[in-house]
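Below is the structure I would like to discuss, written out as structure tokens.
Note that this complex is displayed minus one protein chain, with the remaining chains in position.
Entry: subunit A
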């Protein structure tokens, strides 16, 4: 279908109104991605018809709505603040377990010939618990990412793990599965990159990971690893 000005004008209006449906709606969304002119027309209607929205009656939503937003954006804080008290012991157990593991590693495994161990945590400034704990060993040629306070990405999105090299483009280490420990085996080349930069990043991507091979969504976290 050709993008004539009349058609853009009409379809944009119907898109914003909501009466453009199904296949036609998806096709029009592609037009929006392709053309600034189409986007501007959509914004025009969003602005005009938006005034209808601001006429709606004020109806304060129940408190649970705000709690839900907090729980989705800042999971640990919400668990602290609200009824999720039973979650706490669970998390402290994880933390204790992590501390024990570290202690065991430090006491039993200091032999350097086993190879360097890289370790680190992906943290968020406002959270007490790390989102993920990272560990890697030369011997196993692997990198492990264990979720602690991490939650699922928003609907329709996935978290993708990257090595950020000292120079050059990030190298994907794949999509992080929800809830489980994620383990990747590094080949010599990626291992060398990580050894040099010691930097990982996590970005928000469409489900299944970046379609382009480079991060397309926002970089949510960057973490520096250290030697244990």
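In the analysis below, a contact is a pair of C-beta atoms (placed from the backbone, for glycine too) under 8 Å apart; a residue touches a chain by one contact, two chains touch by 3 or more; residues count from 1.
Going forward, contacts and distances are computed from a predicted model.
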UniProt protein name of the chain not shown, from "3-oxoacyl-[acyl-carrier-protein] synthase-3", "Multicomponent Na+:H+ antiporter subunit C", "Cytochrome b/b6 domain-containing protein" or "Sigma-70 family RNA polymerase sigma factor": "Sigma-70 family RNA polymerase sigma factor"
Touching residue (missing chain; options A:1, A:33 or A:56): A:56
Contact set of subunit A toward the excluded chain (per top definition): 9-10, 13-14, 16-19, 21, 40, 43, 46-62, 64-66, 68-69, 72-74, 126, 154-155, 204, 218
